[in-house]
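A protein chain is absent from this complex, but the other protein chains hold their places.
Take a look at chain A:
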Amino acid sequence: MKLTTLALRNIKRNFSKYIMYFFSLSFSVFTVYSFLALMQNEQVVMAFTYDSRYRSMLMSFGIIIMVFVMFFLISSNNSFIKARKKEISTYALFGMTNGKIGKLLFLETMMVGFAALVMGIGAGIFFSKLTAMVLLEISLVAFTGDIAFSIDLKAIYITTIGFLAIFSFMGLSGLGVISRFQLVDLFKGDKLSEGKSEGSIILLIISLLLIGAGYYLAASNDPQRVVMAAIPILVLVIVGTYLFFWGGLPKVLHLIRRNKNNYYKGTNLIATSAFSHRMKSIASVMATIAVLSAVATTAIATGFTLYRNIEKNTYDIIGYDMYFYGGQEDVLEEVYDAFERHNIDLIESYTTDRYQTTPQMETLMVEGHEYLSSHKDYFRVYSQSVYNKLIFLSRSDSEAIQIHPGEGVYIYSFYGPSNISKSIEDAVVGQQLIFSNKEIKITSVLNSSTLSFGALHILVLNDSDFAALLQEGDISNVGESGEPYGQATVFQYKNPLQAHDLNRELDQILRGRVGSYRIAYNHYIESMETFGLVCFIGFFMSGVFMLMTASLLYFKQVMAAEEERHQYKMLRKIGMDSATEKRVIVKRLLPVFLIPLLLGITHSMFAMKAADTMVFSNMIPVDNSYFTVLAFSAVMYSVYGIVYGIFYFITKGQYTRILR
């Protein structure tokens, strides 16, 4: 009973230290609960978990969060215990056994933990509707149902059990920390360095080489190589990062200390020496934060870039709001009716014949494979004016073209990696296409699926060439058996991605009755489901990572402040004015926050380069898609930086408050 009172009093007395701990604890409970509740939420289950891909994505996300929460809780608990070394040693001095001290700390952990559990689950329930809504909102455009406010007993149960297990584990690991304390440390107190490290130039070089090698591999333009090197890149960069903080950064600080002109400026002297004094104890935390920041920023940047490009990507692939080919005579009227019934403005529709041609030409090889030959392949062929009309109706980025008589533009409709496109261009440009009494030279190559309507190879000709070849019978819209190839009809209408009901009805009209059809809306919805989920997980995860890494830094600094307090007192006595003191504090704290953040973001920039090579370069049809990706990523980096900055200011405020 007495132990409980003591524990309660300790919590009360250490309230300001506990409050941050308490909040991050509550937040982890909140995260885990919300996540579990989402997994149980009826609407979410209906929307996602029927697909095993999504289910495994959500599951692995859950496991990552759990592991991370555990890591965070144990490490913050241990540094919390260390900060109370004096208090604990005093207990030991007065004859409390380690077991009893452990019990006391365990009681405290349990009390705070229980309160955090209640608070976190409470918040989870309170915001359950919101989290489910956010998830469904960003990933399911078509979702229109009502999301209920829910209390999920199963989630509460699992969260409680899970955290009680973690708390017990924390108690045990705390006991380990206590038994490692030497009573004599109490008398040496803070005088002993926490392990000053002069670093090593070799480690500095090795760490930079490792990170550099990782960057080099990640920056490769060959998607195959990037995929192959993914694991080595991760290992190189992570090992490099840890080595940098363990051995490299201390060396850099040591070098700074050798540059006397700069080092012996008052504020630098105080801040640098204090920072390098704590280097060893904070190196692992900083490295972990750099790595986690890299993961978190890469996750949100990837999610965000994907998410923002879904609409564009949809039109790059589909081209039009809707098109279909074959079966016009059966469905066209019904389609127009549908627009009328749903009161959606049909801006324009256009129907064209699907002409084909098979001119004589050399058999072309691309990368050792037969690519194009006159006896196996055919061209879909358009006149320049029809091409420009179709491009005008499409929502893709393609532009109108102008073709001289005797020349032709070749378009291939599939998407391949960028190095293939170069080979295709090399093979095709300059080729002569031999028709009955005309020759056409291919002068340029484009890549677009906008006009394919089922064909792989597309040819666009000057209007007069087209008319002449049609007359000659080189171009035809009927097959050899006399069966027509059919027509293609494209549509452009208002709010194509929001008109849920119309699109659903169009789907029903067209299904099975036409040669083929694509509706932009369908593709859009499908992409949103995948990428929206990725984006949501990215946000959630980086939120958790950020909050925990930042509060870990907060703990470390606030505890350091307790120990550094008397130093500032002494400095004030020898005549440090308050403006200088402010500068010293900034110089002391800023690197601790800034170095891991900058390193993390640099890592992330290279990760985005790899992601660009693997995914985005196919998705974003611009010459240098990496810059576009970087622009999108920069938005997320800034968001991350701002939130991180807020934590910096909170820490600075608390640090300053302790010193005064």
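Keep this in mind: a residue touches a chain if its C-beta (ideal position, glycine included) is under 8 Å from a C-beta of that chain, and two chains touch if they have at least 3 such contacts; residues count from 1.
To be clear about the criterion, contacts and distances are computed from a predicted model.
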Next on the checklist: Tell me the UniProt protein name of the chain this structure doesn't show, selecting from "Putative ABC transport system ATP-binding protein", "TctA family transporter", "Glycosyltransferase family 2 protein" or "Cell shape-determining protein MreC".
Outcome noted: "Putative ABC transport system ATP-binding protein"
Checklist outcome for this item: Where A:S281, A:T580, A:T602 or A:T656 are the choices, the one touching the absent chain is A:T580
Checklist outcome for this item: Out of A:L269, A:V366, A:A468 or A:L598, only one touches the absent chain, namely A:L269
Checklist entry - Taking the full complex into account, what residues of chain A touch the chain not shown? => result 188, 190-193, 196, 260-261, 264-267, 269-270, 273-274, 276-277, 566-567, 570-580
